[in-house]
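Just dropping this structure here.
All protein chains but one are shown at their positions in the complex.
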Amino acid sequence: MKFLKHKLLQFFLTILFVSAITFAMVDLLPGDAAIVFAGPEASVETVVAIRHEMGLDAPVIVRYFCWIKGAARGDFGFSLITREPVWDTLVERLPVTLELLLFAQMMALTLAIPAAMICASRPGGTIDRILTTVGFASLSIPSFVMAILLVFFFVLQLQWLPATSFEPLSNGLAANIRSLLLPGLSIALVEWVILFQVLRSDLITTLGEDFILMARSKGLSSTQVLFRHALRPSSLNLLTVVGLQMGNLIGGALVVETIFALPGIGRLLLTAIYTRDIFMIQGCVLWITLGYVVVNLFVDLLYAALDPRIRVEVSIE
Amino acid sequence: MKTYQSSKTGAVLEVRDIQVSFNIGRKQTIHAVSEVSFKINREETLGLVGESGCGKSSLARAIMQLPPPISGQVFVDGYDLSAMDAMALRGFRSRIQMVFQDPASSLNPGRRVGRSIAEPLRIQGVKDKTERISRVRSMMAAVGLDPEQYEDLFPSQLSGGQCQRVSIARALMTRPDMLICDESVSALDVSVQAQILNLLNQIKVDFGLAMLFISHDLAVVKRVSDRVAVMYKGTICELAPVQELYSRPTHPYTVVLLNAVLQPLPGKRRLADIKVPNRNELSSSTASPCGCRFHPRCSLMKRLCAEQAPRLSEIENGHFVACHFPYSKT
Amino acid sequence: MKQVKTFPLLTFWIPLIWLLLVIFCAITAGWMPIPPPDIMDYEHQNALPGTVITFLDQNATGSMLNYKSRVSWLGTDPMGRDMLSRIIIGSRVSLAVGVIAPLVGLVIGGSLGMIAGYYRGFAETVITGLMDVILAFPSLVLLLAVGFYLGTNLWTLIPSLGVLTVPAFCRVSRAATLQLSNREFVTAAKMIGNSNTAILAREILPNVAVPLCVYGLIIMALMIVVEGVLSFLGLSVPPPTPSWGGMIAAGREVLSEAPHVCLVPATILFLTVLSLNVLGDTLRRQTS
Partner (left out) sequence: MKSSFIQRVYSQPFFRECIVICLILPLTIIGSLEITYAGPKYGGSLQVADEMDARGFDAIQTRALVGNGGTAANLVMERLFKMDKDKRLIPVLGLSASPSSDGKTWTIRLREGVFFHDGTPFNADAVVQHWQRILNPKNRYSNLLLLQPIKSVEKTGNYEVRFNLEHPWYSFTAVLASPYGLAALIPSPTAVTNDTQNKAPVGTGPFFLKQWKRGDRIILVRNPRYWQAGKPYLDKIVLRTILDHEARYAATVSGQVDLMITDRPNHIKNLTEHSEFTSIFREPTGAYILAFNTSKPPLDDVRVRRAVAYAWDQKKYLKASYKNTMKFAENWYGNRFGCNETGYLHPDLEKAKALIAEYGKPVEVTYHHTPTIRGRETGEILQQMLKPIGVSVKLVPADWAAIIKQVFSKEYNIATWAIWNSQYETEPYTMASFNSQSPRNITQYNNKEVDTLLLDLRTSMDPAKRRAAFCKIGRQVNHDAPFLYLCAPVYHAFAGKTLRNLPIWRDRFLPLSDVWLDK
């Protein structure tokens, strides 16, 4: 299957390229892991010795290829700071970010789908105008401001919700959801608008097509038409946007994870950057990129499966 | 500069065995045009008709070298375009001009029409502003547009017919030897069509042009052409002077075409006895049948038609047909 | 064919006026009768908006009569600095980032997109591949790397933010170019003897420029937000230059007892971003 081959090649090239760039960039940063590891009071000799011990004095290209060789075998090396395998830390942190993103996306969809359907059923109406305006407004609130506002109102003013660190699922579902509610909401309240806008315009287009007219003329109620006939063909674009946004949201998740102290991969990356933990940075970047590219690949494949025209277009290219 | 060998035919345009194909992936190719040859002389219009997708536009673009054909040669005034390098071609290309189908799309929407018409002058390096203006104005007058009124308008402010006049004016500014009209009037209202066709006939004489007029509309072609070529699936199946072709078509496909459009003339034999079967109508152009390309649709098909492709041959003075069993006049 | 262009009050004039006001303030900040943004008043920390602040006149000496007072319209921050001055001076950073970074992206991304869309083939494969890489790259790592390596100031921040906007502009310009390349006026231009470069510059560029610039407004909004995020994380312009994101971050520390310190700059940021988004959307509708 040429389409798949094409996509997979692109996938591996992207990963290789991104990891190389990250490696080079981190190498350019002043200060290195040996200094951090040595602690604030170590002597210069100690730092040099540690640097040698960690293999940080080898040329950057040599280190990069060593790392690539290991990564290909599933060995991402050890954190230079905690001395734990990078893989273990990532596996520990990844679920938190995934849970946050999925939770946020779910909340965004819960907001976006009904809103889009209400708006599309009467485009240009009062409700449509109000919701579109509200959407525009919330799109203009950066998620870090949204997070602060949510904390201000729900935690400080109303005191409804806790603003503490993450409660894992093992501490009970209710606690878990409570701890993710505000972080998820601060992403979702910005995110839903994009989904809403896409779905709304797609729904309006679909509702204008002949087969909907046909369905209406058969005597179906407008609700039935909306649910049975319009929603499914319109959700193709929505699916793509949900996929693409998953990738884009990682940046937003980083800030939200920092504000709400969630032990996710975004915060791990930020900490790793601050401490020059090269292998940890590499691991995080690789995972984030991997996540982004996999989601994209998945969306592409799903899209192609649903709409055969795409496959032909790609192969003509 | 390299000199390009001249052929001594005296025709403005000569096309020899042009072949155009597109790669569509998975090692499949579409043969859009295969082995087409013809000539057009000065002050002559060759009409090119055929159903949509038969390769008319591909042929026109191949003549323009946009993109160049896979094989075959294009001679303009005896110079071989297909042998030229990019630089030479760019200079030479202005000797053939094209007028397109979509009036709105053929003009840059962000440019006033006067400037659009003046563009070729810029390329030619006419620096003098007053000269440019006067030449643009006279050309606008020549295509029937009042310069005072239209010069400073944007394409979106003009009607379709006016846009086509602007396109024609722009094409003529390069002093071309040859004009290719690719479905140039099919997007226009019938009344406007007539005006543009008259204009085309007029400028052909005024500017001494050779014209290739491409259309799917037999009536329109009849009106402007001196000779007409009929295309089917990338090949020319019949080529004849206009009156000859319309009154006495010999290729079954031509007959089918004419039959579909024109009312049978009283006292003439009914042309409709060649029936078009429905089968294979959607046979894709990628899988061309061997033998005569028309044989799957031809009711007069014989065994030979499926085995051997007929060559375009002259059955009468100036009347060429590619058919093993031409529809005889008897 | 003809389109009646109307500019509605709510979605055109009001955002435009707000943006012009912000731009005006940013330019004329030096001549405005506002206290310097870095003067700390340890007696008036976190003062509420509208507080009357009494201060010792530096130029006079001696008796009690030398105390002057002024009204702090937007209050003071945790260091006793005037919020109004800081917001006005801070708008310079936001605007500089918001205008210049997208310009960098617009020029580079726009040209790359045009090349990809016009020439197709190998150039397109390479360019879209490159854009995929930039898109897949966690942008914060890039910004941090550049920030720490070259120092965090406006002139290292803007190019790196600019690079991050390249793919977006590239995509828009490629799509527009693809569409335009199939238009017949491009073929016509080729036939009158234009070179490819001339066609790109004279036929395609003017037509791609309008949607690109309109899109640029939306990217501008995004850049102002990103600058805010970076300031918030302490990775943008160094002090004493104030910036909106930095003010929000500083205000977060005192959110419970002096919410205005955080909420005022947040509101200003919101209004500016909203104006850009609304304006961009209106113009997009008008031009498409």
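We call the chains A, B and C, going by the order they appear; numbering starts again at 1 in every chain.
Assume a contact is a pair of C-beta atoms (placed from the backbone, for glycine too) under 8 Å apart; a residue touches a chain by one contact, two chains touch by 3 or more.
Note that the coordinates shown come from a computational prediction; the quantities given were computed from them, not determined experimentally.
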Displayed chains in contact with the omitted chain are A, C
Among A:Q197, A:T258 or A:N296, choose the residue that contacts the chain missing from this document, as touch is defined above.
-> A:T258
Taking the entire complex into account, which one of A:T89, A:S121, A:S186 or A:Q245 touches the absent chain?
-> A:T89
Out of C:G50, C:G129, C:P206 or C:G234, which touches the unshown chain?
-> C:G234
Contact with the hidden chain, among A:I21, A:A49 or A:L181, goes to A:A49
Identify the residues of chain C touching the omitted chain, counting contacts across the whole complex.
-> 38-40, 42, 45, 78-80, 148, 151-152, 233-235, 238-240, 246, 249-250, 252-257
Chain A positions in touch with the non-displayed chain are 29-33, 35-47, 49-50, 81-84, 89, 92-93, 151, 155-156, 159, 162-166, 258-261, 263, 267-268, 271, 273-276
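The rule is simple: only the chains that are shown with their structure count from here on.
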More Cb-Cb contact pairs, comparing A-C against B-C, go to A-C
Just give me the whole-number Å value for how far the CA centre of chain A lies from that of chain B.
-> 54
Between chain B and chain C, tell me the centre distance in angstrom, where each centre is the average of that chain's C-alpha atoms.
-> 53
Interface residues, chain C side, partner chain B - complex | 1-2, 183-185, 187-195, 203, 206-207, 210
Seen from chain C, its contact residues with chain A in the complex are 129, 132-133, 135-142, 144-145, 148-149, 221, 225, 228-229, 232-233, 248, 252, 255-256, 259, 262-263, 266, 269-270, 273-274, 277-278, 281
In the complex, go through chain A and note every residue touching chain C.
-> 10, 13-14, 17-18, 21-22, 25-26, 28-30, 136-137, 139-142, 144-145, 148-149, 151-152, 156, 247, 250-251, 254-255, 258, 269-270, 273, 281, 284-285, 288-289, 292-293
